[in-house]
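As you look at this complex, bear in mind that one protein chain is not there, while each of the others sits in place.
Let's look at chain A:
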Amino acid sequence: MPRSFVPTSSMSRRRFLAATGAVSLGAALAACSGDSDSGSSSAEPVSQADIDKAMKTPTELTFWTWVPDIQQEVALFQKKYPAIKVKVVNAGQGVAHYTKLRTALKAGTGAPDMVQIEYQAIPTFTITNSLLNLAPYGATALKDQFVDWTWGQVSGPGGEVWAIPQDTGPMGMLYRKDIFDKHGIQVPETWEEFAAAARKLHKADPDVYLTNLAANEPAAWHGLLWQAGAKPYATSGKSNLSISVDDAVSKKLGEYWGELAKEGVISTDPDFTDPWYAGFNKGKYATWLTAAWGPSFLSGSAKPTAGKWRAAPLPQWDAAKPVSGNWGGSTTAVTAATKNKIAAAQFAQFINSDPASAKMFATKQFFFPATKDLLADPSFTGSAPEFYGGQKVNQIFADISETVSPEFQWPPFLDQAATDWTETVGKSLAAKSDTVAALGTWQSRLTAYAKKQGFTVEGT
């Protein structure tokens, strides 16, 4: 079964497979339909009068999202625009969600007006012209409210705005202070120190691993690639694509992690599984290289270890220039096929940029914010959870967020890239085989797939 990058809810991250083997039925549902045209970059801005009129016209909108209790934020919108009714539908999480969305879009009926979508999935849906360009609906004006790299993730090369950021996952490191203290390990600041600590710790206690690099988690790998400054995918125009998932930077990463996995000083257990949760609870892993949503997630999943954890930035390749990548987080997008373009676009903007609504995501859903205001808000950054010994964890991740590069791009077929990663690179980590060679296989599988899908593939 294909796997998705980790969804953003802090409640249930377990990804269930709601699929049966009815392939012919699936094929039947996925009817071939003509491309629906999306708002192109040359679209004229919609006038304020039109917006005012649309927001006073009774309208019903449908919103597909997996975010728990999002009804609270939706209520704020409905209070401001009483004429608009928003129907919230939970269509599943991760892969299940995207599969249903793609099927509805292809069938030409049943697709929602607004939809929850992760950053990395945006190009997968813009390549099929499925998202509405929000720029003519006033979205461009919101640019400065959001953290720069998040805006880079949602905007297109021609000034299009494909979605409005909701939450983010800049990557950091959560570590077990007690285990570090017991074995006299300093918090590693570089990857070199990290590798040395991994060897030292596993030698001192063979039941403990410095970290677990999940062999089924392409999202974490992409986050680490992002941190290392790699540019694995680049598109120019619509059909030109360059894929370089085995370039020098990637190989550096492959060699590093492949070596640690081969030595057996880190584990590669699949994440978000029962053994993995047990691993945290029983102290098998001394760190978790995770994202800003990780701290609240872990405090709910590993209660017996409360007070023993601390947060720190990721180890660095170059300690003088600290950088990080992103893992997870999501946005609100509007489908191109919606009949209520103005109202839907207003909803996507309001729910993520209205100060009360944005703050509610941080306080009720424990989302890590995408707006500059909230990241500088002392009531957010000042929280000092007991689980982390009273450390100001949000402040640490807010600082990390500023070091995330805005240039990282995603491929227009994320699901395939993710599955192929797991079957090549992930497999090599778990099997302790040659990870650098696996990068080459990943590269050639992606290239073959892209050509089959009609792309002109440049580069290696």
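Please note the rule applied: a contact is a pair of C-beta atoms (placed from the backbone, for glycine too) under 8 Å apart; a residue touches a chain by one contact, two chains touch by 3 or more; residues count from 1.
Everything that follows uses one rule, which is that contacts and distances are computed from a predicted model.
Novice: Quick one: the chain not pictured, UniProt calls it what, "4Fe-4S ferredoxin-type domain-containing protein", "Alpha-ketoacid dehydrogenase subunit beta", "ABC transporter permease" or "Acyl carrier protein"?
Specialist: Checked against "4Fe-4S ferredoxin-type domain-containing protein", "Alpha-ketoacid dehydrogenase subunit beta", "ABC transporter permease" or "Acyl carrier protein": the hidden chain maps to "ABC transporter permease".
Novice: Of A:T62, A:Q120, A:S155 or A:N216, which sits in contact with the chain we cannot see?
Specialist: Counting the whole complex, the residue in contact with the absent chain is A:N216.
Novice: Would you indicate which residue among A:K231, A:K282 or A:K392 is in contact with the undisplayed chain?
Specialist: A:K282
Novice: Please output the residues of chain A touching the missing chain, sorted low to high.
Specialist: Residues in contact with the chain left out: 1-3, 15-17, 19-21, 23-28, 30, 32, 35, 95, 99, 102, 127-128, 215-216, 238-239, 268-270, 273-275, 278-279, 282, 284, 412-413, 415-416, 419, 422-423, 426-427, 429-431, 449, 452-455.
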